[in-house]
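One protein chain omitted, others in place.
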Amino acid sequence: MPALNRHGTCRRPPVGLPPLMRIVTFLSDFGARSPYPGAMKGAAAASGSLTFVDISHDVPRHDVRAGAYLLWSAAPAFPRGTVHCAVVDPGVGTSRAALIVTAGGQFLVGPDNGILLPAARRLGGVRVYRLAPAARRTRISDTFHGRDVFAPAAARLATGAEVASLARPVRRFVDLAFPAGRRRGRSLVGMIIWVDAFGNLITTIPGALLPSTRAGGRVTVEAGGGALDATVARTFAQVARGRGLVFVGSDGVIEVAINRGSAADALGAAAGGAVRLRLR
Amino acid sequence: MPALNRHGTCRRPPVGLPPLMRIVTFLSDFGARSPYPGAMKGAAAASGSLTFVDISHDVPRHDVRAGAYLLWSAAPAFPRGTVHCAVVDPGVGTSRAALIVTAGGQFLVGPDNGILLPAARRLGGVRVYRLAPAARRTRISDTFHGRDVFAPAAARLATGAEVASLARPVRRFVDLAFPAGRRRGRSLVGMIIWVDAFGNLITTIPGALLPSTRAGGRVTVEAGGGALDATVARTFAQVARGRGLVFVGSDGVIEVAINRGSAADALGAAAGGAVRLRLR
Partner (left out) sequence: MPALNRHGTCRRPPVGLPPLMRIVTFLSDFGARSPYPGAMKGAAAASGSLTFVDISHDVPRHDVRAGAYLLWSAAPAFPRGTVHCAVVDPGVGTSRAALIVTAGGQFLVGPDNGILLPAARRLGGVRVYRLAPAARRTRISDTFHGRDVFAPAAARLATGAEVASLARPVRRFVDLAFPAGRRRGRSLVGMIIWVDAFGNLITTIPGALLPSTRAGGRVTVEAGGGALDATVARTFAQVARGRGLVFVGSDGVIEVAINRGSAADALGAAAGGAVRLRLR
């Protein structure tokens, strides 16, 4: 696909520099049997040629923390210039602000309820802007800012609009932090940020705190009022069926699992709760 | 991305006129654990470069009315030129016709069972065409016209084929109407067209019948054999948890809900049933 130079003529793109992909991702709690994810893309399409990627539309209803986790996990895989549109928005129609956050060369657009911040901090170099009313569509519903505010703003950013033309910097915004796990004596302590569909616990404890020299060692996991004996492993295949393991997951944090079982069920643990790994 | 003028040379697209996005949307009852939504896109891709958007593939099996609602809700958000391919098709393999409907600068493709009509009427300027057999692929299965008939026709429309080259106008077709709600004495009456995942009732009563001067007023909602006291509100946040509300939803029609509860369960109401709002 030829690129256009400033003189409006065609030229071959430089070798090794792939054609720009204008990506807008979508995240919501609208559900798969809903017209709203499609409507957001329709609204975005008015701004020009874009590539749409769904992160998920199955965020548990109104669960801002869950949405923040999914965005935190997926965003680092995307290239610079990507715009993420995250709409878990129990405050829609109230006076809550609409934000643009820039971080790591990417853009995040969504309500001012904290959903964008964990991902932005992970991307690095966070700047927060409040979307100006002027940048919004003329008619805005009270219940669907995903279609009427966030998707159009995301699309304008993805097609080259300057942040300054849409929003102004703010210092005050609703924050949401995934508190970094840490070492405390002979334990590692942190928070459970997610329980996946298989009952694995994703924690906020950095994998670097579990040195690979410990591979094969034993730990006791305490969470949700229960305790689980687990092996420090690299993959599920290293422990027997039904046995616990802790490992460094693909997002660089410690995860707790039971091979072919549910660590969440065994421990009675849920997202948002504390977790402790007693090293032995 | 440069545009080609009629002389085959490159020119810069006019300022303010974004590059054309050739969008084909898909709607079906095939389900998320099915190879068929993917196969439809594969079949469409033979016609050229397209942007695919899923409306939903979780329409309840064979539920033409539900599919019609989802399309009715999502389609107005899309730009002119969009082609919607809607395949809820219990009559596949029988003699039912395949339709192209044009409305509001968009195209709708699907079986002749009414699924396209509510969306088309909402877009305005409806014209109905019957897909000619000649426009179909050589080999057509008896059970998957989504892949073999509808997706290829949608893709050809999206890549510039004239409707007249694929179909001929018809006057007779299967219709499906969402009867417009209306005022009757001191009540507003209409139909429930959808019950969403949270038990909210989407009705056919135009929001304009509920003047904003009534905000904060009380109504009694009658549906499904039950009755619900509700407040005229703009957002969920305006009523207490567990209390009923009626509001003008993002599609411009009245919706009935219980804040953090299910209006459908409380009333015993289902899609297709009648609803009455007694104003007080």
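Letters A and B mark the chains as written, and numbering starts fresh at 1 in each.
Just so it is clear, a contact is a pair of C-beta atoms (placed from the backbone, for glycine too) under 8 Å apart; a residue touches a chain by one contact, two chains touch by 3 or more.
From a predicted model like this one, the values you see are computed outputs, not experimental measurements.
Of the candidate positions B:I55, B:V92 or B:L116, contact with the unshown chain belongs to B:V92.
If you put the hidden chain back, the residue from B:G48, B:G252 or B:G268 that touches it is B:G48.
Subunit A meets the missing chain through residues 1-2, 10-12, 18-21, 23, 25, 32, 51, 53-59, 69-71, 73-79, 82, 196-198, 234-237, 247-250. For subunit B, the list of residues touching the undisplayed chain reads 1-2, 4, 8-10, 31-43, 45-52, 61, 90-94, 141-144, 147-148, 159.
The working rule: only the chains that are shown with their structure count from here on.
Here the CA centre of subunit A is 30 Å from the CA centre of subunit B.
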